[in-house]
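Some chains have been omitted; the remaining ones sit where they do in the full complex.
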Amino acid sequence: MTELAYLAAGVLFIVGLKGMTSPRTARRGNRIASVGMLVAVVVTVVDLLSLDTRLVWGLVIGGMVAGAVIGAFLAIRVQMTEMPQLVAAFNGFGGGASALVAAAAVVASDAVMPTETAVTISLSLTIGAITLTGSFVAFGKLQGLVPSRQMFLPGGSFTNGAIAAAAVIAAGVGMMYDSTNAYWVATALAALLGITAVLPIGGADMPVVISLLNSFSGIAASMAGLVIGNQALIIGGALVGAAGLVLTLEMAVAMNRSVPSILFAKFGGTAAADSIGTQPVNRATADDCAIALAYAQSVVIVPGYGLAVAQAQHAVKDLANALEARGIAVTYAIHPVAGRMPGHMNVLLAEADVSYDLLLDLDQANPKFKQTDVVLVVGANDVVNPAANNDPGSPIYGMPVLNVEEASTTIVVKRSLSAGFAGIDNPLFYQDSTLMYFGDAKKALEDALSALENL
Amino acid sequence: MMQVPCRPMHLGIRNEQSATENRVAAPPITVTAFIELGFDVTVESGAGGGAGFDDASFVDAGATVVENLADGPPLDLLVRISPPTSSDREILADGSVVVGLIDPTANADMLSRWGVDGITSLSMEMLPRSTLAQSMDALSSQATSAGYAAVLLGVTTLRRFMPMLVTAAGTIPPSNVLILGVGVAGLQAIATAKRLGAVVYAYDIRPETKEQVESLGGRFVEAPTMKMDEGGYARALDEETELAQKAALASAVEAADLIITTAQVPGRKAPRLISSEMVRAMKPGSVIIDMASSSGGNVEGSRPDETVEVAGVQIMGPTDLASRVATDSSRMFGRNVAELVKRMVTDGSMAVDYDDPVVGPTIVAPQRDGET
Amino acid sequence: MSDQFIVGIIVFVLASFIGFEIIAKVPRTLHTPLMSGANAISGITIVGAILASAMGSGTFAAILGFLAVMLAMINVVGGFLVTDRMLEMFKKIPRKSESEEGR
């Protein structure tokens, strides 16, 4: 029955994890997974209770209570912005625990271990150790305890390779001679590798690294499960190992990076996100755009010359239709000089058969932005440049502009950070509430529409 | 069955140019089609002038150009885009055929007199509105031109922009265009006004036009509608419905910058849809184009081919709208008439079949043997 | 190889397949919560830790066991809670199309 309960826990993990991939079901998914965990823990404890073990209950319960309190405290106290590093820390703990389980198995084993057990123990120890130290370096970088820029070790990837090789040899020795100490050496080398491998990676890439380490901690748990022959660990760990890997790849793609380029970064291989413009911007994908729009109550679309260049009038209309079908109020704010001729935007929107009733001019639109959830700026630049309001040095100072920066979220669709007709930079792009969604307007809006429909 | 004497058959095209007529009944390309059917074609000099076809182009097409058709041989077939005149009798051989938009009601007497001489008059106005006869349907083709031209006339008369323009010099609101009567001309008018960026409202007594209006991006004005009769034409309304209709239209009329009316009931006076009172409620500077002016007018006070001003609103009653796009109107008419003639010609001889579902209904005179 | 081990491998492979299959095109906004949630699940090693405490003898083993349980528990409790907090933002927002579909 214990095994079937573990299976049930595994099923709950699967269902929960699947739920977490869609915004509507994510929260429920997390809770389902947590129920799975509860089932697994309770069953284990009950199982042990029913056995006559040498278990020191005080230690177990003490450990559980201490861990629960610390975990809960950290989770509740943390600031929204510090969550990623907290996840990294938690992940480190998990990896460490798996390594400790394997270590306990090593200590407990009296006889010579069969090869397969030795292999899984080695894997569990080393992967757990890498996860532990790697995660804490990542934590340190994000928390600002370790410099978050790229740091280069003497020897670079070569050094890491050497450490890894040494760890493999040590583990091999351990297996061959059944030497406990050799295992500890391998573990220590792996822990060192976790540090030297993550240290060189820049802060911007940390989320991908944490995700990869998360996958590792799953594999470590799964290996520990193989060691002690526990299905719950095997299922849960494998699930996370695989899912984490897929997620890592997806995150890397979303950031326009490849995983190898992150892990084996050389000088000059800086993140793409940093190479445009001088200040950092919030890059958004079609999905981000779709989610922001889907959960808005009111959306104002601000078309500009880029809409005309991309001939994205039909795409913008289709997106607006989809939003309206969800009950979201969509209007269009037309700046008097948007485009390259008087009435340029009108021509396009009329072609797409946007009702005139939905068009707001500058005077109608500006008072509305404060109450607007999302402003979608499509290929406009100068006409939404806040410098016109507040930078007396700007060549367009004094020109009335659409104050889109007042909305809760502003999504800007354009191909790059390059300037518009007036040839000047736009501070809007660097605001916290602005998401830059780069791409040709037509393609970008079409992608956002299909993302919206898949929500 | 009327049989026209064999080869060579003589076909004539008049120079119908006048102040309100730029079209020609058969452009050069149609002349070629007629020649291929076995006709000798004679064209009056200058016939295509207003439509952009010079005499040389007719000669190139194989026609003989003469100063007056009276100078040529008597005709077996006369093709006309405007109604025939009594002087046409002189150039027609006995037993010949006249075909075109011949206004059978107005010319009934003359045509039946000609009928006595065995001259057959075919009225393209009376073609059945069947799917089969569409390629000969000159009313449709000319209404297409007229609907298009009406919008352009209205737009150039109105001193306002059609589309909305948000500019640095202020926001220019779009013009409101109202189309009353959604037949062929009305639909084309909706499409053209919509293309120009106007906000287009439309209304017709036939309920199925709602879908058609919306299929062109127009909005349908909700007012009383009725079932249509079999021929696809609207019937005349009783007085009560007419009043209810006018009331429902009043606010749409008041809001409009440009109104184009096309409502017709075949064989009857056009329905009066807009009263002077309604006109006075409109903004000064607005324009109304009454395409039904010659059959009594949809608008109170409209007069054919005149512009009447009421309270700053210009009411125009042009009858030459199709002629304003003379080149294409002539091309389409030529094709229509050629298709009809093609149906009557077999191996170089022409026969008018009273029982043909397409040709039969167009015969104005003479009556079928034994009917008188 | 022991039967138990082979079965373990089979289960590992099958579970991995499921892991690969269920993560498909996650919207970027969910990347972090999903990572966090998956991390909490990897805290399943808590089961191993509890069992490990029951395995060995001696102080060393006891300390290892205690540490393992505590670390794993931090991961589990902290992990699920922090994920829940992250996902709170999706909570109150109703799905318009669903609630108003009847119109």
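Odds and ends about this structure:
Labels A, B and C are assigned to the chains in the order they are written; within every chain, residues are numbered from 1.
Here is the rule we go by: a contact is a pair of C-beta atoms (placed from the backbone, for glycine too) under 8 Å apart; a residue touches a chain by one contact, two chains touch by 3 or more.
Quick caveat: nothing in here was measured; it's all calculated off a predicted structure.
In this file the complete complex is built from protein chains present as A x2, B x2, C x2, though only one of each kind is pictured.
Going forward, only the chains that are shown with their structure count from here on.
Between subunit A and subunit B the centroid-to-centroid distance comes to 68 Å (mean Cα coordinates, whole Å). In terms of their C-alpha centroids, the spacing between subunit A and subunit C amounts to 16 Å.
The distance from the centre of subunit B to the centre of subunit C, each centre being the mean of the chain's C-alpha atoms, comes to 78 Å.
Shared contact sites, meaning residues of subunit C that touch two or more other chains, are absent. The residues of subunit A never reach two or more other chains; the list is empty.
On the side of subunit A, the complex with subunit B involves touching residues 334-338, 342-343, 345-347, 350, 353, 356, 359, 361. Residues 1-2, 4-5, 8-9, 11-13, 15-20, 22-58, 60-62, 64-88, 90-91, 93, 95-97, 99-100 of subunit C are the ones that touch subunit A when the two sit in their complex. Those residues of subunit B whose C-beta lies close enough to touch subunit A in the complex are 163-174, 197, 199, 217.
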